[in-house]
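Before I ask anything, let me first share the structure, which is written out below as structure tokens.
FYI, not all chains are in this one, though none of them got moved.
We just call them A and B in the order they show up, numbering each chain from 1.
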Amino acid sequence: MHSHTRKLLTVITEAALEGTLVRDLDRLNAHGYTITDARGKGNRGVRDAGWEASGNIRVEVVCDAETATAIAAYLREHYYDDYAMILFMSDIAVLRPEKF
Amino acid sequence: MIDPIILFFLLGAVAGLLRSELRLPAAVYEFVSIVLLLAIGLKGGVELAKQPFLSLLPHMLVVIAMGFVLTLVAFPVLRYLGRFKRADAASIAAHYGSVSVGTFAVVVAYLGSRQIAFEEHMPLLLVMLEVPAILVGIVLARGLSRETRWKSVAHEVFLGKGIVLLLGGLLIGWAAGPEGLKPIEPLFFDLFKGFLAVFLLEMGLITAKQLGSLRLYGPFLIGFGIVMPLFSALVGVGLGWAMGLSVGGTAILATLAASASYIAVPAAMRISVPEANPTLSLSAALGITFPFNVLLGIPIYYALAEWAHTFARG
């Protein structure tokens, strides 16, 4: 069984951004994404999901390095200043490279 | 005597301030607010069916104008007296020009338990008041020149949860009439106050959390969170009286004017004016104005409405 290297891009940001973000990802050639609900704390204070406007989402995108960099750059430019958001990338091995 | 539903708000606030473990699951809060929004709409819709729609048009227009004006008044105060950034001032102004459905529910309960009548098309005015402030807020933040994506703004505004459920309820109530609603009354009407109590419990918990961030933003915001509603209530009383509303109706209009949005407007601002700091407006609306209105404001606005009517008559 052959495995191939891809990037896993993880974005943690405000739940309010979900709709917009998903549209961005489609446009930026992500072949898919996975979202889980989260809470947390960062520079912009505690976001505890006790209440609609205070929830976070955790978005994962598996893609090639180029796409990951493009998405990261786009998000940084458009959202970093105004939204609670962090973003990180790691190397992963996938089985069916054609999917991502 | 204090309404028991207010006591639930206090219970939540005290529990929150003492950092109790008490938390309501988000799904419960959602469920309760969905039922409240639908119930308010349904009740209004039933009454709408009784009067020709055209006769309500003047009231609707007056109320829309009020939403514009209150936002336009709040903005310069925040910008020049409060020294807020343009986007922040615009966003906070939009919150105060719009309305809070929770506060509306409390004033309705207040009048109900005192058996004071009011015009039943108030939920319609509630819906009317939600929207204009958002549009003004966006224009104040961005100007008309820069290309705002109005289509997505309109989507955000008119298809948000609150408006859809209120309007949907209105239409269903209007179409079904009082007889048609009988079978669903137990859930939407009989349980209304009970659900309102649970809702206020959660609002108390949320309010307590906001108080922390208020300390950061200093006394101006606190003052604004109290003075602005009082001013708006005066405008509301004046308009209510001028429109020929009953004492109850005038008190409700004053309360609507005084209330600050914490659902529809924050969501719209977050998308359309993201550079505005959401903590500022939410901590003012939830940490100051909501508790002020619920605990002290409503009785004051009712007294004002009574006074205006006595004064006018006498």
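Basically, a residue touches a chain if its C-beta (ideal position, glycine included) is under 8 Å from a C-beta of that chain, and two chains touch if they have at least 3 such contacts.
For clarity, every value in this text was computed on a predicted model and none was experimentally measured.
Student: Counting every copy in this structure file, what formula fits the complex?
Tutor: A x3, B x3
Keep in mind that, in the parts below, only the chains that are shown with their structure count from here on.
Student: Return the distance between the CA-based centres of subunit A and subunit B, expressed in whole Å.
Tutor: 34
Student: Going by the contact rule at the top, pick out the subunit A residues touching subunit B in the complex.
Tutor: Residues in contact with subunit B: 14, 16-17, 20, 44-45, 48-53, 55, 79, 81-83.
Student: What residues on subunit B touch subunit A, complex-wise?
Tutor: Listed in rising order, the residues are 23-24, 26, 29-30, 202, 205-206, 209, 213, 262-263, 266-267, 270-271, 274-275, 278-279, 282.
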